[in-house]
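All protein chains but one are shown at their positions in the complex.
Letters A, B and C name the chains as they come in the text, with residue numbers starting at 1 for each one.
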Amino acid sequence: MDIGFIGLGEMGGAIAGNALKAGHTVRVWNRSRDRTKALADQGATVVDTPEQAFAGDAAFSMLADDSALRSVLIDGGLLKHAPKGLVHVNMATISAALAGELAELHAQHGVAYVAAPVLGRPDVAAAGKLNILAAGADDAIERVQPIFDAIGQKTWRVGREPQHANVLKLAANFMLASAIETFGEAAALVSGHGIETQSFLDIITNTLFPGPVYQGYGKMIAERRYEPALFKARLGLKDVRLALAAAEAVDTPLPIGSLLRDSLIDAIAHGGGDKDFAVLGEVAVRRAGR
Amino acid sequence: MDIGFIGLGEMGGAIAGNALKAGHTVRVWNRSRDRTKALADQGATVVDTPEQAFAGDAAFSMLADDSALRSVLIDGGLLKHAPKGLVHVNMATISAALAGELAELHAQHGVAYVAAPVLGRPDVAAAGKLNILAAGADDAIERVQPIFDAIGQKTWRVGREPQHANVLKLAANFMLASAIETFGEAAALVSGHGIETQSFLDIITNTLFPGPVYQGYGKMIAERRYEPALFKARLGLKDVRLALAAAEAVDTPLPIGSLLRDSLIDAIAHGGGDKDFAVLGEVAVRRAGR
Amino acid sequence: MDIGFIGLGEMGGAIAGNALKAGHTVRVWNRSRDRTKALADQGATVVDTPEQAFAGDAAFSMLADDSALRSVLIDGGLLKHAPKGLVHVNMATISAALAGELAELHAQHGVAYVAAPVLGRPDVAAAGKLNILAAGADDAIERVQPIFDAIGQKTWRVGREPQHANVLKLAANFMLASAIETFGEAAALVSGHGIETQSFLDIITNTLFPGPVYQGYGKMIAERRYEPALFKARLGLKDVRLALAAAEAVDTPLPIGSLLRDSLIDAIAHGGGDKDFAVLGEVAVRRAGR
Partner (left out) sequence: MDIGFIGLGEMGGAIAGNALKAGHTVRVWNRSRDRTKALADQGATVVDTPEQAFAGDAAFSMLADDSALRSVLIDGGLLKHAPKGLVHVNMATISAALAGELAELHAQHGVAYVAAPVLGRPDVAAAGKLNILAAGADDAIERVQPIFDAIGQKTWRVGREPQHANVLKLAANFMLASAIETFGEAAALVSGHGIETQSFLDIITNTLFPGPVYQGYGKMIAERRYEPALFKARLGLKDVRLALAAAEAVDTPLPIGSLLRDSLIDAIAHGGGDKDFAVLGEVAVRRAGR
C-alpha cells in the first residue's frame, strides 16, 4: 500500500518502521524534522507538510494528544483538503469527546475514518506485536488491514462507531493503572510485615494474576526501580484523566479512577512524572512513611 | 498419615475429602454434626469433641473466622491439652493480629504450628487444585507435606513466621477484590457508551489481563448474574476488613482497600451480601443510575 | 458611576439591580434579550451589543462559565476594542487557568482587570449582602469600590494577582461541597441508627458548626427536600471540577475533591442535576440502600 504517516514519536516511529519492513510505501511527516531521519534510513519518503502525508491509499496518524491532533487535523485544514476516498486511521489515545467530534467531521468531509488505538508500549510496537482496537466502517478497515497485519499481532474489530475504540482503549488503560496501584498498595502491606515483595509477586503471578502487566510493573515495584520509563507516569495521568472524562460524559462515577488521579498527581509532585507508571508503587510506600 | 480435621464448611469438607481419597486416616469434627455425614460416607471417623480431632500426627483446622477459631482453640482449651509433638495446621483466613497471637500461644504450649491459608474457592478445593501458602517451622511443614500434596496443586513455602502466610493471603484477596471492582467500573464506563461488556472482557482477557480472575468474575459482571455465589460478597468484605487491619497494624494506608470496603457495604445494603463477590459490578452501574 | 453589565442570570440580574438602586447608571446586555426587561423596569439602559456595555467607567461581567466568557470577551473581540482606561470587573467563577490567561490579555490590551468572584447565592445577591473577593491593581479596585459597596456587605482585598481571587473562590466552594457531603454522610449514619437527622443538626449547629452553611444545607438534608434549588448540583459539580483542575495545576492531590466529584456525578446520574447542591445527602442514603 501507499500510505502517509503523521507523528513519529516512539510509538509512531516503531509502527511506521514495521509498515516499511512489510514492503509498503510510506511518506512520513513529523513536526520536528529530526525524528524523520531514522525512518528515511529505513526507506521512508520524508515530506514537508502534513498535506503531503495525508494522501495515497490511507493516512495514519499517531499524535501526542487531543491538542496536537486538533491543531494539525482541524485547525491546519488537513481534513478540508483531503483527497476523495482517503482512509484516515487515527491510532492515538484521545478523548472520547474528540473521538466523537472527529467521526462527524470526517463524515462531513467525505473522508473514511478508522479509530485504531493500540495496546502495547514502544517495545511491543517495535516487535510488531500490538493489539489493535479498530472501529469504523467495515470496508475502510478492510482496506487498511494489510498495514494492521504488518504492525500488530491481532486486530480487534470493535464496531462501526470510531469513538468506541477510544473508549475501550481508555477503559483498558484505566484497568492497567488500577492494577499497578493495587499491586503497589499490596506490596506496601506485605513489605510492612517484613515479607519480600518479590515472593508475593511470584505467588500472585503464578496463581491469580498471570500475564505481562503484573509481571512487568510488579517487578519494577519489587525492585523499587522506575527508570528507564517504559510508559511515563505523566502519560498515565493523561489517560486516567481521559477515562474519568469519558465516564463523566455518560454520568458514570469512577471512584478508582479518581483515586488513581490523586496518586499520580502525588507521584508527579514528588518528581516522578518522567518515571515509569509503576512509580505508583512508590506513592504507596511513601504514604506509609517508608 | 493419621490426621484430625476441625471445621467442615464447603472448603474444609472438600479438603478433608481429598485427604481421605489419598488414603489418609481422617478423624473429623464439626460444630453442627450434620455436616460430618458426607465425610463419614467417604470413610472418615466422626468424633464427638474437638479434642479427639486434635490428635494423631497432625490436626488441620478450617474454621469460619477469628471468633470461631478463638472459641474452639483457645477458650475451649484445645491448645492446653494438645498431645506432645502434634502439628496444628490452620488453613483459615484469619486476621494478622490473631495469626501472630497464635504463633506465640502454640510455642508456649509446645505445639508445632503451621499457617496454611489457601488460594482457591470450593470448586478448586474439590478438585484438589488449591495453592497453599504455608509458613512455619520447616520440619513441621515437611511432616504435613503429604497432606498438602493430596489437596493442592502447589505448596508455596513463605517462611517461618506463620502470620506471614496470613498476610500474604489477605494481600492476595485484596488484589482480587480490587480486580473485580476495577473491572466493574470499567464495564460501567464502556457499557455507558453502548459497548457490550462481553466484547471488552474478551479483549482484556486475551491481552493485558489473562487468567481466571478476570475471566470468572468478569463473566458474571458481563452477564449481570451474581447467583449462585462462588464466594459471597459478605466474606469478601470480611477479608477486605482484615487486609485494612493488617495494613493499619504496620501504619500503612490502603486507599483502594478503603474504597472496596465502602463498595462492599453498598452491595450488602442493597441485598447483595449473599451474592457473589462480583456483585461489586452491580454497585458500579447503580452509581451511574443504571 | 456609569457602568456596563454583561450577563444577567440570577446572580448578574440581582447585582445589576442593586447598582441601579444605589443610583448608578447601568447599561445592560444579555445574550437572550428577555432577561433585560426586569432591569429596564428598574431604570437600566438596554444595549444591543456587548461593546456598548463594555464602556463607561467600568464594565462588569457575570457570565455562566469559561466558555461563555471566552466567547464574548476574547473571540468576540471585546477586549481588542475596549476604550482606554476602562476597568473590567469579572465576577464569574471561572477556572484558575482562564483567570491567569485573562490577567495577561487585559494587560496586553491596556484594560485594567479586577477579578471579583463572590460568596453568596442569588438570595444573598438580591439582598446586597455578598462577600466580594477582589484581586487586581489597587487603583482599579478603588475606582469600582462604590459599586462593590452597593452590592456586597464586604469587599475582601486578596492581592494584586486577579487569579488569586478565583482560586480562593474555588477553594471556598470546595469546602462548601465537602461540608454538604460530610453532613450527608453523618446524617446517613445517625438516621441508620434511628436518630432524627434534625436533632443531630440542632446539636452540631449550636455547638461545633454554627453558621449558614450547615444550617441551610443541613435543613434540606434533614427534610430530604431538594427543590427548589438555591444552587444546583450541576453547578456544584462544575465548581468542584474547577477546584480539582486548579489543584492539579500546582501538583496538589485533592482527595476529598475527587470523592465529591464522584458523588455529584452519582447525584446527576439519578436525576439530581437541577436539584439543590444538598442532594448529596440523597446520594449518601442511597449508598446505604435507603
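Definition applied: a residue touches a chain if its C-beta (ideal position, glycine included) is under 8 Å from a C-beta of that chain, and two chains touch if they have at least 3 such contacts.
No experiment lies behind these values; they were computed from the predicted model shown.
If you put the hidden chain back, the residue from C:Ile94, C:Ala243 or C:Ile265 that touches it is C:Ala243.
Where chain B meets the missing chain, the touching residues are 247-248, 251-255, 258-259, 261-263, 265-266, 268-269. Counting over the whole complex, chain C has residues 96, 119, 131, 133, 154, 156, 158-159, 161, 163-164, 167-168, 170-172, 174-176, 178-179, 181-183, 185-186, 188-190, 192-195, 199-200, 203-204, 206-213, 243, 246-247, 250-257, 259, 263, 284, 287-289 touching the chain that is not drawn. Although one chain is not shown, part of chain A still touches it, namely residues 255, 262, 265-266, 269-271, 287-290.
The rule is short, and it goes like this: only the chains that are shown with their structure count from here on.
For chain C, the chain whose average C-alpha position is most distant is B.
A rotation of 180 degrees, rounded to a multiple of 5, brings the CA atoms of chain A into register with those of chain B. The interface with the largest number of contacting C-beta pairs joins chains A-B.
For the pair chain A and chain C, the fraction of shared interface numbers is greater than half, so the two copies use mostly the same residues to meet. Chain C has its Cα centroid 53 Å from the Cα centroid of chain B.
Centroids built from CA atoms put chain B at 38 Å from chain A. Centre-to-centre, using mean CA coordinates, chain A is 38 Å away from chain C. Each of the following residues of chain A touches two or more other chains: 247, 251-255, 259, 263.
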